[in-house]
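Every protein chain but one is kept in place in this view of the complex.
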Amino acid sequence: MRILCPYCGDRDAAEFTTIGSAPPPRPAPDAPMAEWHAFLHLRDNPAGLHAELWQHSQGCRQWLRVMRDTRSHAVAGAEACRS
Amino acid sequence: MAEQVLEGLRAPPAPAAPRVTLRELTGCTLTALHGPQGLLAGLPQRPGWAALPGGTAIWTAPGQWLWMGVPPPVPPAHATPLNGARCLLELDGPLATELLATLLPIDLHRRAFPHGAAAATQGAHVPLLVWRAANAFRLACYRSYGLALAGALVAAGRGRALAYAGATPWAPEPAAPADAA
């Protein structure tokens, strides 16, 4: 699998590490526990385009939001999280 | 001043007609620069390296550079001394590209990786920076990995007439021409 890092260019996925699904926004500190549970545990599992977080750990070390199609593995795009 | 990292590197005797030569570059002062793009005139804005007065700057991350040479005139808040934190290696010769291709997964062809190019990647599971100077490749990895990386390069040099030429004092790379191809 290859990922087009917006900084380093097209690279093999072996240079990256992933935490899987991109988490939803972190709840506010005083949000009810149910929201924190959902934040920690609940993720969509689509057959299709899926947003994931990958870090280019053996490259520029930037965290990227990658859109990957879970059926075909096609990577639709990768953008830096901090931008 | 950095002394030799590659103590105890086992390499076969240098062949009569080497086709690739490996050297350790010593005595280079290393600093991490971090801050806005305008920190110093001429800092690369994307992956690559640039020859600046007093040293060489290599882009390592957005807003971060590895500086090799006399510490540049930037505010202390934007500089972190790295002491001898890197092992620096140089590879040249007609088989240098082929040898590196056994370890590095990136495209090292002259069109894809010209004089002036730099990349953060890995080789033999060692995270490293690689850049192309005029007629050589240079590599930097964490010092603690130096022997492992050099050992992998020596192993890849089997059958490629590799000569390990020991330590050489580091000198800045000559600047890449503006229209490098």
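In order of appearance the chains are A and B, and numbering begins at 1 in each one.
The definition used in the following text is that contacts are C-beta pairs under 8 Å (C-beta built on N, C-alpha and C of every residue); 3 or more make two chains touch, one makes a residue touch a chain.
To be clear about the criterion, contacts and distances are computed from a predicted model.
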Subject >> Chain not present in the shown complex, as UniProt names it (candidates "Cell division protein FtsI [Peptidoglycan synthetase]", "Phosphoribosylformylglycinamidine synthase subunit PurQ", "ABC transporter permease subunit" or "Sarcosine oxidase subunit alpha family protein") >> reply: "Sarcosine oxidase subunit alpha family protein"
Subject >> Candidate in contact with the missing chain, chosen from B:A14, B:L82 or B:A136 >> reply: B:L82
**OP:** Pick out the residues on chain B that sit against the missing chain.
**Re:** 1-3, 7-8, 32, 34-35, 63-64, 77, 80-86, 101-107, 109, 112, 124-126, 142-145, 147-149, 151-152, 155-156, 158-160
Original post:
Which residue numbers on chain A touch the omitted chain?
Top reply: 1-2, 10, 12, 17, 19, 26-27, 29, 31, 33, 36-37, 39-40, 53, 55, 57, 61-63, 72-75, 80-83
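The rule is simple: only the chains that are shown with their structure count from here on.
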Subject >> Between chain B and chain A, distance of the C-alpha-averaged centres to the nearest whole Å >> reply: 31
**OP:** Within their complex, state which residues of chain A touch chain B.
**Re:** 7-9, 11-12, 14-15, 57-62, 80, 82
Original post:
How about chain B: which of its residues touch chain A in the complex?
Top reply: 46-47, 60-62, 105-106, 119-122, 127
